[in-house]
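First the structure, in the form of structure tokens, and then the observations on it.
Every protein chain except one is present and positioned as in the full complex.
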Amino acid sequence: MLEILQAVLVGPVKDMIGAPTFLVEVVIGGLAAGLMYSLVALGFVLIYKASGVFNFAQGVMVLFAALTLVGLMERGAPLVAALALTMVVMGALAFAIERVVLRPLVNQEQIILFMATIGLNFFLEGFGELVWGSNVKKLDVGIPDSSFTVWGVQVNRLELTAAITAALLVAVMAVFFQRTRIGRALRAVADDHEAALSIGIPLNTIWIVVWSAAGLVAIVAGIMWGAKSGVQFSLSLIALKALPVLILGGFTSVPGAIVGGLIIGVGEKIAEVYWGPLVGGAIENWFAYILALAFLLFRPQGLFGEKIIERV
Amino acid sequence: MILRRVMIALLAAAVVALPLAGIAMAQAKEMFVPSLVYRTGPYAPSGTPFANGMWDYLTMLNERDGGVNGVKLIVEECETQYDTKQGVECYERLKGKNGGAMVFNPLSTGITYQLIPKAGVDKIVVHSMGYGMTAAADGRWFPWVFNFPTTYWSQASAVIRYIGQQEGGLDKLKGKKIVHIYHNSPYGKEANPTLEELARKYGFELTLLAVDHPGQEQKATWLQVRRINPAWVYMSGWGVMNQVAVKEAAAINFPMDHFIGNWWSASEADVIPAGDGAKGYKGATFHAPGANFKVHADIVKYVYDRGKNIGPKDKIGEALYNRGVVNAMYMTESFRTAMAKFGNKPLTTEQVRWGYEHLNLTEARLDQVGLKGFTHPVKVTCEDHEGSGPVLIQQWDGAKWNIVSEWIPPMKDVVRPKLEAAAAEEGKKLGYTMRDCSKEN
Partner (left out) sequence: MIYREAGQFKSTYASDQAVFPILQDRIVVGLGLAAAFVALPLMANEYWLQAVLIPFLIYSLAALGLNLLTGYAGQVSLGTGGFMAVGAYSAFKITSAFSGLSILIVFLLAGLVTALVGMLFGIPSLRIKGFYLAVATLAAQFFLLWLFNKVAWFTDYASSGTITAPPRTVAGLMVTGPAATAEIRYLTALVFVAVFALIAKNLVRGRVGRSWMAIRDRDIAAEIIGVRPLRTKLLAFAISSFFCGVAGAEYVFLYLGSAETLAFDINVSFLVLFMVIIGGLGSILGSFLGAGFIVMVPIFLTNVPHLLGLAMPVALQKQIELMVFGGLIILFLIVEPNGLARLWQIGKEKLRLWPFPY
């Protein structure tokens, strides 16, 4: 019994202190991974904040954006033109989704809308594969996936770029929501659909704007993830990794997505590297969820989420 | 309102029309070969070239020779998406079609496990070439399942032998660190017991690192590799896990020529996304890469030039494409072996099984087929459904795979006893009895 306690509590901590540069590497790796998750979680937050829909199809949108970008580049378009075209495509997708899925389902319960986004998930999966094929595609944005060493700690160029991009994106989003007119309108819609309608905010336009913004975030996430692990089908499964980030940070908070991502990323990596070998490894997947669950027990709406006020 | 009526009409039509799943009958002089493939889904980049290779070879035989010894082959693909449920559904739908399926190549260890018990009852051969249940190599327990030309356990032992060769002798392995990164599924775990036994025998330090399906996130795994700093890394991966691993290895500046993937982790789809970083990456295989064999020329002439292909022409000769070709070749040669005994007519599944069990593929025969030097000669017997099991090591040079070793034999003295024990265990679980090979023909 004592050995088990010692192995679980003392051993890994000794391990951590014994090799501090490696610990720093693990933490940096965790932060970088966490920011990559945040990129995906941001899309979720945007849509939930403004239309109250838990968009399960966000992962597929990331994949679709990456596929479109790479597909256009393969057909000879230079990077900038391909990016612009992809944004147009994602905007068109947002328009189509609003028309076909959201408008007929206005006023339905959350779970119905959630299921509709799962249906959308399947549809886009099949459609993306149909149009762009199922081969693995290489995404080259000019940033090499190599590492350099700084003070004995290995840092990966691609991850550094992703981290900076994520930080910039969050800053832009935060400014957008707080300072601009459309941002105010979005916050109003998130608060109360009917009240927003009654003061003249065009709900449908707002929804198109929001889903396009989520599409933009999906493009950025798709580029980062695609450059890291190639553009292929499993990219859509990152959504499952972003969910713990979402519930830890709160569904409705942009800074929550970042903070949640960082916590989950670091927690996951430290658990896998130091405690993983004790139980045979591969604990990353469920550890993130258990970590988020633990936080939820103290704050049931996530760290930064809106407190759910219930009335009888 | 209209939408609702349309919906109800559709439902009603579906309910009425559904029980029409008909069964087609085969014509005389034809044999039905179903091809379980995955051209969509997360494993499509690996499944598609294999499916193309299989299709092309069989179609080439139909076009060039009119089939196998005059008996035409009906090939029908069924999409499984590497999902066991869909694999079982394909099996059930196709096993009785067109006069009965001759043999099933599940192309997935998970599906193979499902089909092994059914194969004995339905009496259809299951050929899990280099994958599936290693224990099935003991033909005394599993007469209907074949996994030649080699198995995962043999491969692991052969790779260790290769590493020993590279280090200057198996005794030099003592104290060296070897890491096995594996897909966290029964497939990935297959090699572990053998590796552990070899670690005990030769004194190297083995670390096992599991990567969960689908293997998109491997940062933690490779951080651990960095910390351990092993001399060699062996990988049993599949799908996206492979290319992420190769990229991560390149990203941490791991010496790629000390990174060996098993034969499902060494294909073009795994190395191309990593670009230059993948140069030097090694992999195991049991056939040559490249499109320089007579068979390929025939495939181009009889299939592509006649427009009967499914895949693109520039992918001929890829590692997994050739895997499909060799799988199809083993199948048709087994048919030929059976026909030599039972006559040049459509075979029964019992006869096909006899053909598989008595396959004797010699160098001369390989030359006749048009695959001289492509793969190792194979001899299947009642006890040994594995063949001799040697392995080649290939290396990626940035543009193509090149063979960088001789045929490396597996360590049969380590592998075979464990195999027989496992076969007895699995066989008893299914309620089988061991057959006596000396009593059979």
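Should a chain be cited, it is by its letter among A and B, assigned in written order, with residues numbered from 1 in that chain.
FYI, contacts are C-beta pairs under 8 Å (C-beta built on N, C-alpha and C of every residue); 3 or more make two chains touch, one makes a residue touch a chain.
It should be emphasised that the depicted structure is a prediction, and the values quoted were computed from it without experimental measurement.
Note on the undisplayed chain: of the listed residues B:69, B:114, B:253 or B:381, the one touching it is B:114. The chain not shown here is touched by just one of A:37, A:54 or A:274, and that residue is A:54. For subunit A, the residues in touch with the chain missing from this view are 54, 100-101, 104-105, 108-112, 114-116, 118-127, 129-130, 134, 240, 243-244, 246-247, 251, 279-280, 282-283, 285-286, 289-290, 292-293, 296-297, 300-302, 308, 310, 312.
Although one chain is not shown, part of subunit B still touches it, namely residues 3-4, 7-8, 14, 17-22, 37, 39-41, 44, 48, 77-79, 81, 84-85, 88-89, 92-93, 96, 110, 113-114, 117-118, 120-121, 133-135, 184-186, 189-190, 193, 212-213, 310, 422, 425-426, 429-431.
Definition applied: only the chains that are shown with their structure count from here on.
Of all residues in subunit A, those touching subunit B in their complex are 19, 22, 25-26, 29-30, 32-33, 129, 134-138, 140, 145-147, 154, 156, 158, 228-230, 232-235, 237-238, 241, 268-269, 272-273, 276-277, 280-282, 284-285. Residue ranges of subunit B in contact with subunit A, taken from their complex: 39-42, 44-45, 48, 184, 208-212, 214-217, 219-221, 223-224, 226-227, 239-240, 243-244, 247, 250-253, 269, 272-275, 277.
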